[in-house]
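Omission of a single protein chain aside, the complex is shown with its protein chains in their original locations.
Chain naming follows the written order as A, B and C, and within any one chain the residues start at number 1.
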Amino acid sequence: MISLTIPIPKRPTHPTGIWNWLTTIDHKRIGILYGVTAFILFLTGGIEALYMRAQLATPEAEIVSPEVFNQLFTMHGTTMIFLAIMPMGTAFFNYIIPLQIGARDVAFPRLNAFSYWTFLAGAIMLKSSWFLGGAPNAGWFGYAPITGVPYNPGHGIDFWILSLQILGIASLAAAFNFVVTIINMRAPGMSLMRMPLFTWMTFVTSLLLILAFPVITVALIELMFDRFYGANFFVPAAGASPLLWQHLFWIFGHPEVYILILPAMGIISEIIPTFSKKPLFGYPVVVLSGVVIAFMGWMVWSHHMFTVGLGPVANSVFALTTMAIAVPTGVKIFSWMGTMWRGSIHFSTAMLFSVGFVALFIIGGLSGVMHSSAASDAQQQDTYFIVAHLHYVLFGGSIMALLAAVYYWFPKITGRLMSESIGKINFWLTFIAMNLTFFPMHFTGLDGMPRRIYTYGTEMGWDLWNAVASMGAFLLAASILVFMHNVVRSYRKGEISGSDPWDGRTLEWSISSPPPEYNFAEIPVVETRDPFWAQKRDSVATARVGGGSGEGEHDIHMPQPSYWPLVVSIGLLIGGYGLIYNVAVAVVGGAIALIAVYAWSFEPVNEPEEH
Amino acid sequence: MSLFRHHPTRLVRLVPLLLVFIVAGCYPDHPQSTFDSTGPVAQSQLNLFYWIFWAAVFVFVTVQSALLYICLKFRRKPGDPDPEQTHGHNKLEIIWTVLPVILLAIVAVPTVLTIFDNANSPDPDGMHVNVVAHQWWWEFNYPGEDVKTSNELHIPVDEVVNVSLETKDVIHSFWIPKIAGKVDMVPGNSNKMWIKGEEIGIFHGQCAEFCGESHANMRFQVIVESRADFDAWVASEREPAVIPVEPLAKAGLDLFEGDAQCWSCHKVEGSSRSRGTKGPNLTHLSGRQYLGAGIVENSQTNLRNWLTSPNDLKPGNIMYRDAAVYNDPDKALSDSDISALVAYLRSLK
Amino acid sequence: MNLITKDPKAQSDTAHTGHPTPLTYFKIALILSITTAIEVGVFYIEWLGHGIIPVLVILSGLKFGLVALFYMHLKYDSPLFSWFFFGGLALATSVFIAVLGLFKFFVAQ
Partner (left out) sequence: MLEAGADPHGENSEHTTTGLNHRKLLMWAFLGSDCMFFGTLIGTYLVSKGRSLVGPYAVDVFDIPVTSVSTFVLLMSSMSMVLAYAALTRGSLKGFRIWIASTAIMGMTFLSFQVFEFYEFANHEVHFKCSTPISDLTEHERTFIDKCAGQDASHEVEEQHGLTPRTNLFGTTFFVLTGFHGAHVTLGVVWLLSLLFYSFRGGVTAKRNLDVDLAALYWHFVDVVWIVIFTVVYLFGVFPGF
């Protein structure tokens, strides 16, 4: 009732400018915010990586201290996973999903804005730890008990815990939103089996998220109780088993890696058909294999724990379930190749990145299968061989696909094409540098180089390949600079793209670039897969998609901007810092969030109209 | 792409290059290389690795060449009509589901067999060593031999050694790449493994689980020796420490058991005073080849450096953090104190 | 797959035919109370020994199901809702039973 007794500020109405961005609930703008923020954070994670590579380039280097090195890899891993790849995925979910399913917005536009601001709050919180007495330093999976107060009295871990909680809220908000949006806001006729693959994988990813995040949330809450209130969840001295943390983390963690890769696979499944001018080969099977991967992702978590002493039976079971995931993944790979087979393949930059994805992901997947053999993983676990695997699937997989997505959808978002000639340079540089950076890690790993070491002696014989990897990393930085150059240049003066530069197949290409605020002047009716292609080729006479004429524009009511999502997020941020420094501040933060939630609840999506 | 446009065969030349790369990666002579196993556990793991590796190479070569072929073959040429809009091919899809299953079965069987093989010691009644990990050093206890030592593991060649693994603080992982893959030491959870060295020599061990600031510096040596040498070593280890006679060393002993308070953390057998357990057992320190858990050679200079500023050799180490001589300026060791301590420690043969 | 497609019977809000009456709700409440009483009662029957465990699991499962099906009207609502709810429930149950298994919870010490 608070909201009814305190004066509510008037609803924001700014059509442009900073206030518009702060209060926007337009999925396209939120998508852009998400994307730009995540990319900047990707750069910070990359800079952290460059520091590490500089330190490791030569034996016994002294560029950073061991303590800082530990903070670097922790922040690098956490940043890349939670602040770069996940939100970049969310950026595309936001921008593209409503367009692909023929909707005017997402189901809960304000929840969407809230998701972004909360993500930003979490990012600020985590990154600020560098300046507030030291970043977290226990690795991205923060195994107990090294995260406990006795071994880690500083605030680094507290920042890690609280920012991950806040980020978790953001991810959950987005995931719930997309689950509902995709189930409920599809254009008439777009049955599940007519949904574009990217939409499908977004759906599956969102389901994974809403099921996986509660687990890490609880684990973090438990750790928080241990650290802040002297509870005993992971305290061995009280009889607790620190293995519980590992289980909880990886029950979340393995589905999480599929949360990182499934959107990428969705992106690839859009781009390859477009540039091969063929429909996706074996569509139902590709969909199914995505679902199966997600499902099986729940049965394999202990493959990260092969060496903790679970016993031969458990290790065998988890080895087998893990190997089994190669089957549905293989199906996807082969289906992409089947799509290209007898196609008319145009190697645009987006397509190059997609094929690069397939090639690199196979390498990463195969090293994954090598890990899955528990007995031989005893030699690999916690070595650079793992680091090689994870970068092949994460960089070679997720990042390559996201870069492909930028090249592919940039014209839709900005109305301009990215430069193809710079794009080619970008791709080849990335591709070569990526292999130069991460392939040698296979060697050093098998040569016995453990991960997370800040230094090594020259007698170990790891000098050469570390030097190569470091060179590769700086080359990779150069390739990212090329990419940034291309984006900025093309945004300013790229060739005008028109609405359908690639001869696209799905609905987003049927409307103007950039799309009008309401996306579709008239909601399309879908009668087939790849509806836009069908319409263009006239194979389905009645398909009526697209429009964008702007007629009847005045009858379209778009949800109106709102302050509240932003305010709730600010409250959360204040609350987060408060929990670390001062409980009173935390209470204030909580109160702000609570009041804003109330105000939000009683604020209509649209102001009642004056008829 | 343009590089290969007219000469797809050029790519083929890359294959041997790639193989050279791969082979270049296995340096059997490197101290922690997993390609040069000298024990049955590591050997079985290596065999398994090769088995899977070649399966992976097979998949890699077939799939990547198919991909390359497709990329080269089906490129769009100007004026191409739309290709036929095929939607799938059931038979093909079944084939590429079943083939990987078969391939996986081929790697799964030896995997499971090896897991079980390595799980149980072939000689559970043989020798036992209890390893206790600490941030960032190792304690090795031989209950049967009644020997307690640190940072250097002696084992007799060709004998099964049953190892039990524990930790005093955080999680560590016990790993001797050439002898056996790693097993973690988890608080409150004693793990078991077995090892067997089949070659006389000194091998490197390494903590493999991130355990804090000096994780990188948590190493150890494994000395595989003949039974006779091993017995001799056991006999000498059992001896209490010699009481030094040389004056400087005697002064060192006094310091050690007196003002420097070394005794509060270190054990020296035979001394009634030095019974600490926070740091490594120093009874036969000078018999060890390395200092500070495998970090530097055990030389006079290095020992001196260690005592002068432990933090430089091993950042964050607990001795530097907690010993009064380092964190209380009033108690700091003078150069002559250090000389005395070094003399004493060097006498602990 | 037809669960997610339009199903006129699945109209969410009001006006279902065959919606339960308050009487049904009372009956359910009665069953719930009796079951709880039995649970607590069973608990004091010593000769059941470990047999109490399955009994209690079944009884509380029954209560859970009744509330979910009737009070949360899953029985009358779109099956999609049941998928979400029971899907989450089944996943949570199976994952954590597996975790307990890995901790040797079911092995008598």
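In this section, contacts are C-beta pairs under 8 Å (C-beta built on N, C-alpha and C of every residue); 3 or more make two chains touch, one makes a residue touch a chain.
Small disclaimer: the values here were computed from a predicted structure and weren't measured.
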Key: Visible chains in contact with the missing one   = A, C
Message = For a quick check of understanding: of A:Met193, A:Ala238 or A:Met484, which residue touches the chain that isn't displayed?
response = A:Ala238
Ask   = Of the residues in subunit A, which ones touch the absent chain?
value = 1, 4, 107-108, 110-111, 172, 176, 179-180, 183-186, 188, 190, 210-215, 217-219, 221-222, 225, 229-233, 238-241, 244, 248, 597, 600-606, 608
Task = Using the touch rule from the top, list residues of subunit C that touch the missing partner.
result = 4-8, 10-14, 21-22, 25-26, 28-29, 32-33, 36, 39-40, 43, 50, 52-53, 56-57, 59-60, 63-64, 67-68, 70-72, 78, 80-81, 84-85, 87-89, 91-93, 95-96, 99-100, 103, 105
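Just so it is clear, only the chains that are shown with their structure count from here on.
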Note = Cα centre of subunit B to Cα centre of subunit C, whole Å, reads 51
Task = For subunit C, write out the residues touching at least two other chains, lowest number first.
result = none
Inquiry  = Applying the document's contact rule, which stretches of subunit A touch subunit B when the two form their complex?
reply    = 65-67, 70, 138-139, 143, 145-146, 151, 236, 239-243, 276-279, 281-285, 307-309, 311-312, 315-316, 319-320, 323-324, 326-327, 330-331, 333-335, 337-338, 340-347, 352, 355, 358-359, 362-363, 366-367, 369-370, 372-379, 381-383, 439-440, 442-443, 446-456, 459-462, 465, 537
Note = The residues of subunit B that touch subunit A in their complex are 1, 21, 24-27, 29-35, 42, 44-46, 48-49, 52-53, 56, 59-60, 63-64, 66-67, 70-71, 74-76, 80-89, 92-93, 96-97, 100-101, 104, 107-108, 111-112, 114-120, 135, 169-171, 173, 175, 177, 180-184, 186-189, 191-192, 204, 206-216, 315-316
Ask   = Which of the residues in subunit C end up touching subunit A in this complex?
value = 1, 4-5, 80, 88, 91, 95, 99, 102-103
